[in-house]
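Take this structure, written in structure tokens, and hold onto it; I'll ask about it next.
Every protein chain of the complex appears in place save one, which is left out.
Right, chain A next:
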């Protein structure tokens, strides 16, 4: 899949964009953002200050969680992280270079 992405970037770019759009328009989703490996947000649907805050904090937390999982068993890896709070749920899906964060209100 990785090499194919390099061969056909347009195809996949459109697909990813569409997926992100769908996620954003899904029921209960408050915001989505894409954060790169250094914790800098690349793409967001929320306002600047909130984005920066979420990005910084969640990046650290995800790194910690990933480190924990891998320390226990190096062959294992973190797939995703869910934080359910009273008001809403924050979902983080880490990738090799990016972090995708979605905030959803599950029970509307």
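The definition used in the following text is that a residue touches a chain if its C-beta (ideal position, glycine included) is under 8 Å from a C-beta of that chain, and two chains touch if they have at least 3 such contacts; residues count from 1.
As a convention for this text, contacts and distances are computed from a predicted model.
Between the listed names "Deoxyribose-phosphate aldolase", "CTF8 protein", "Cell cycle control protein" or "Dynein axonemal intermediate chain 1", the UniProt record for the complex's undisplayed chain reads "Dynein axonemal intermediate chain 1".
Residues of chain A that touch the chain left out of view are 1, 3-9, 11-13, 15-17, 19-20, 22-23, 26-29, 32, 34, 36, 42-43, 67, 70-71, 74-75, 79-80, 82, 89, 91, 93-100, 102, 104, 106-107.
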